[in-house]
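This structure is in structure tokens; I'll ask about it shortly.
In this view, the complex is presented without one of its protein chains, the others remaining in place.
The chains carry the letters A and B, assigned in the order they are written, with residues numbered from 1 in each.
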Amino acid sequence: MKKPPVRWVALTAATVLTACFLLLPTLVVVPMSFNGSSTLGVFDGTWTTRWYDELLTSPAWRTAALNSLQVALGSTVLSTVLGTLAAWGLSKLGVYGRAIQGGSIAPVVVPPVILGVGLYSVFLTWQLNGTVLGLILAHTVLALPFVVIAVGASFAQLDPVYERAAASLGAKPFQTLRRVVLPLLLPGVVAGALFAFVTSWDEVVVSIFLTDAQTRTLPVEMWIQVRTQVTPTLAALGTCLLLVSSLALIAMQVLRRSERDA
Amino acid sequence: MPDNNTVTTGAALTLSGVTKKFGDAVAVHEIDLDLMPGEFLTMLGPSGSGKTTTLNMIAGFLQPDSGTVTLDGREITRTPAHARNIGVVFQNYALFPHLSAVRNVAFPLEMRGVSRKEALRRAHGALELVELEKCADRRPAQLSGGQQQRVALARAFVFEPGLLLMDEPLGALDKRLRETMQLEIMRLCRRVGSTVVYVTHDQEEALTMSDRIAIYNEGVIEQLGTAEDLYERPATTFVADFVGDSTILKGESQGDGTVVGAGWTAAGPERGATPKGDPASVVIRPEMVRLSPAEDAKSTVNQMTGEVADVVYLGSQVKYIVAGDGGDEVHAKVARSAQWSRFERGDRVSATWSAEDCVVLSS
Partner (left out) sequence: MTVGTVPAPRRRGLLGLGGGGWALVLPLVLFLAVFFLYPLVQMARESAAGGFAAYESILTSPVYRKVFGNTLTIAAATTAICLVLAYPYAYVMNRVSPRMRLALMAFVLLPFWASLLVRSFAWIALLQDSGLVNQALQALGLTDDPVSLIRTTPGVLIGMVHIMLPYMVLPLYTAMARVDDRLLLAASSLGANPRRRFVRVFLPLTLPGLAAGCLLVFTISLGFYITPALLGAPSQAMVGEVIAEQVEQFGLSTASALGIVLLTGTLVILVVIALLAKRLGRSAR
């Protein structure tokens, strides 16, 4: 190595420390959730699955989980449909399309607190506060940018030469659509849907404004509990959520790889 | 595999008066072409000269503004691409990335209502023909450039089209692989018997592969003929310049096939008469030029005296660039042999050529 090793030692150390900083607080919830002590994060050397039992038997968590699932599925479907149609339309509209695409990404820029207050205010008149429908609509606003970007990328990569090739090989327009175009777009649509699901599943801020005692989602229930008392049950829940996120992330990577190989 | 040995009868293709404009720009102007069944025709020209546009109109990807396309006696000018039964090999192959090699090849058969099983059987047969049977289940991304090229070929001929179109199919390959593939494509085309229209901007490729070559320039065919025609009897200075190495001398026509330039006079067969006093060009192939020491110069016609300005070593040949005394330049390629005399830079030489080895063009 010609490079002075000192620099590389420093760089490696910085990277390792940053990696630890990124990873440890996320992963530490796993041992915390099996910790016997009833104070979160204070280890007394005993291990238990008690917190998982509590999590599974508590009606509050069960309601919240069901709410979360309904909202996440609802907003995933709605945002994927709206976003995919729009991405398809935008791919045809050229310059105007790019302007609208820019506009559709705006919800990412607006702080969620502001959107929460605004939606709370209009949902008061529309009587959507404290309803699952209201939450689905709100989460769809937040998820749409991700869907439009992910699906838009697949449309942008769809080379029209494949349609020509299919036609030259004797495929009628409908056959081309079904056998060539849709399979090529699918990974983008699935990626968009995954993004939408995770966005809704983890959303706290807007939901805090829009939920009531019956419609609390998991993150909102967590938020209320964290503010009153930090219990190890939260760590058990956190571990479960981490598992879901990791699976989503792995699904995403597999998808990306298959797309690249494809 | 019986169906591998069936020889398709090539289709006859006729284009007449085909014109295509994009906005105000004329991409292709009044093209006429007549292809015999089984013929291998190459469209050669610089990029943007209209050859790919012509190909796209034959394939049905573009509609001509006027003129007709006829395949085996039936007019197909307005027939959609999928109903034409023409095989196309695309520039970057356009293999479907989500299908394996064999499924790509089976695709056109399935589109024609062949059962999945039978389609796969025939697709495997076609892959065998291009020696890719072992890669049948790989996705295009897992194949090398040359392998993708073969799959694209197999996919284009598996449904036995009477006409195969190829748009710079070897453009993405390196030189050595390109030469192998040229031979392979020729072998395959002869075997399946299709008529072929091949687009390239590589003149060597065109000379090697084709029965006839159409030279494109700015939307028109400048000359259509065999490789020999184009090389030995170019119709325009553009063709002379584009096909092979040549020296083009500009001078004034004497009206009788003689051209006078700065410090030289040339006479040779004329392509179209040029009135006396008009500008004319003389095309000379460098390998037809002989060099001798200047003091040996005998004739004054088809001769130029000058100084060796550069010597370029080409392996089996040596190229001399001779700066004529009148300011024009002539190139001479001399084969190295046991008894050749070598000139050095700065030597005074006389370059000569015979009348039948040069062509006089009006320009």
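The working rule: a contact is a pair of C-beta atoms (placed from the backbone, for glycine too) under 8 Å apart; a residue touches a chain by one contact, two chains touch by 3 or more.
Because the structure is predicted, anything quoted here is derived from the model rather than measured.
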item: Given A:115, A:132, A:153 or A:255, the one touching the chain that is not displayed; value: A:115
item: Residue, one of A:97, A:130 or A:183, that touches the chain absent here; value: A:97
item: Interface residues of subunit A (partner: the chain not displayed); value: 3-4, 7, 11-12, 14-15, 18-19, 21-23, 25-26, 28-29, 32, 39-43, 82-83, 85-86, 88-93, 97, 100, 103-104, 106-107, 109-122, 137-138, 140-141, 144, 148, 155, 158, 160, 163-164, 167, 173, 176-177, 181, 198, 201-202, 204-205, 208-209, 219, 222-223, 226-227, 230, 234-235, 237-238, 241-242, 245-246, 248-249
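Please note the rule applied: only the chains that are shown with their structure count from here on.
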item: Subunit A contact footprint on subunit B (complex, rising order); value: 59-61, 80-88, 90, 92, 94-98, 107-108, 111-112, 139, 141-142, 155-156, 159, 165
item: Residue numbers on subunit A that touch subunit B, as the complex places them; value: 159, 161-162, 164-173, 175-176, 179-180, 183-184, 260-262
